[in-house]
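Let's look at chain A:
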Amino acid sequence: MSPETLLTCIVFLPAVWAIPLVCFDTKAKEAMRYWGVLGTALTFALTVQLWMQFDVKQSAVQFKFDTPWIANWNVFFSLGVDGISLPLVVLTGFVCLLSMLASWSIDKNVKGYLMLFLILETGMMGVFLSLDFFLFYVFWEVMLLPMYFLIGIWGGPRREYAAIKFFLYTLAGSVLMLIAMLMFYFNSNRSFDLLELARVAAGTSTVTPHVFDTTMQVAAFIMLFIGFAIKLPSFPFHTWLPDAHVEAPTPISMILAGVLLKMGGYGIIRIAFPLCPYGAQYAAYFLAALGVFSIIYGAFAAMAQTDFKRLVAYSSVSHMGYVLLGIAVWKIVDGKTIGREYWEMGLNAAMFQMIAHGISSTGMFFMVGVLYDRVHHRDINKFGGIAQLMPHYAGLAAVIFFAGLGLPGLCGFVGEVFSVLACWNFSPILAIISASGVILTAGYILWTMQRVYLGPEYKGPHPEALVEMNSREMAIGYTLVAMAILFGVFPHLLFTPMQGSIHALTESLASSYETLYGTAASMIQTSQLP
Partner candidate 1 sequence: MDFQALFQQFLHGGVAEQASIFDSVSIFLPELVLSCTIVLMLVARLISLDRLIPTHWFAIFGGMTSFILVLQQFWKLSMNEAVATKIFTGLAVHDEFSIFFRGFLAFFLVFVVALTVLTGIPDDEDAPDFYSLLIGAVIGMMLMASANHLLMLFIGIEMASVPSYALTGFLKGRRQSSEAALKFVVYGAGSAGVMLFGISLLAGLLGTAEFSELALRFDAVFTGRSGMQDPTVRYVVLALLMIAVGFAFKLSLVPFHFWCPDAFHGAPAEVGGFLSIGSKAAAFALLVRLTMSLGGYGSGVHGTNTLNSLSLSCGLGLGILAIATTTFGNLAAYSQQNIKRMLAYSTIAHAGYMLMAVSALLVLQSVQSDAPFQLAHPEGAPRAMEGLLYYLSVYLFMNLGAFSIVALIRNQTFSEEIDDYRGVAQQAPILAICMAICMFSLVGIPPLGGFYGKAFIFASVYEATNVHWFMWLVLGAGGLNTVISLFYYLRVAKTMCIDLRPAGAAEISMPASSSPALYVMLVAGMVVFLGIVINPLSVVARNAAHAFF
Partner candidate 2 sequence: MGDIGLSQYLMVGAVLFVCGVVCMATKRNVIGVLMGVELVLNGSNVNFVAFSRYTPLGLDGQATALFVIVLAAAEAAVALAIALNFYNNHLTIDVDRGNELHG
């Protein structure tokens, strides 16, 4: 099938798939679930197909196509994929399929649940594939409503609080993003096309002669960054995450951790950096410091949790810190980019970390969910001895948690260690602090595993319910474990498609910063700290 149709199908298939659900009888839960699984499976198949058709040697955006959407405002319905978005698209398809499989525990108002779920998937796919800022924004917001209801209706006891908190944070962020978007629109030749805007920023645009001036870049970058940092989430915008995770039903937590958080990082790489290189460089050190702080902070916070899910949520904060760090390690000394290949490494690491975290944290939440479905509590101190009662489960869980711990040979390791390695070139101090994360991470994960899985006996309620995983859960668990090992052992499978695009990105940013620096050297004071 032609790339254009393929992309369009990937985006809209889930939403379209949701429509027939209306006709299902409310009683026929099983049927509807299978229908949903089928839909997500098809979408996943399409994304894989996309990977097949994707030409890894090419660094530019591929399969790009524009159709006028709002002619008066020069808004286009333009989709396209490159090395940066491709892995995330596939990940989305993958995680959605798994969490759809994990949705059997949802029993209340299945129809609504599935429809919202599928719409959510459309939103996520759209975010990753759209190359028009306006379109991106629309898809970005499209995810908001389904997520709100998925948490708010199917969530835990404090679901309303969590849902509104999530909604509020995101909306605040996106209003800022909207304003930034307008800035670019009116400072360019009235264009929302991300690639065109990037060209303008790089000073290589044919239609808009001038580059975005520095003050505007800084302002826009700050607004964009806040918008994305909320999703990422990075300290101090992270407090919605634990609540949302704890209250959301297991599959939704899987999606939250597996895909939604990635959009923050993706947005920064795809939009914030290319569109305002100066702003990015201006804030680089701050970003990196924030990332490092999130790493440490998240780890510490996780250590103090007694709620299993909350712990995993905080571990996400910590892990996404590596993403921010990897993105930000862009070292500039009077206009020249120093050690660009280390920055390239950092970006690659950030991307990899996003995927890896998508696998490991999805897995962790799933593992927590498996226990929760059985005993209906998440108090770590009330567990213990699970490894005796459910050895198979415990084995898989151990692998997943070690992946989260960053054990070599599992996916978690590569991203973390590479971003940390890349950091020294940028700032030794930050590098050292971030490296200390390995200790803390090991600390809280091992301690948790000891309290939950090891020990002689289970201390909580419903011990009788602790039976080994059923085949469906088994399938999910094994898929995740397989992925974790695969990407841990053969990371180049993932790096190969990214490298080209990221290399091009760093090149162009470095050069565009140099040109900007050349033009406005007088007004630029580089923010280089130790």
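How these were chosen: all candidates are chains of the complex that A comes from, given by their letters.
Everything that follows uses one rule, which is that a residue touches a chain if its C-beta (ideal position, glycine included) is under 8 Å from a C-beta of that chain, and two chains touch if they have at least 3 such contacts; residues count from 1.
Since the structure is predicted, the reported quantities are computational estimates derived from the model, not experimental observations.
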Seminar exercise, completed: The one of 1 or 2 that touches chain A in this complex is candidate 1
For this session: Report the residues of chain A in contact with candidate 1 in the complex, numbered from low to high.
Result: 68-73, 75, 112, 137-138, 141-142, 144-145, 149, 152-153, 159-160, 163-164, 167-168, 171-172, 175-176, 178-179, 182-183, 185-186, 190
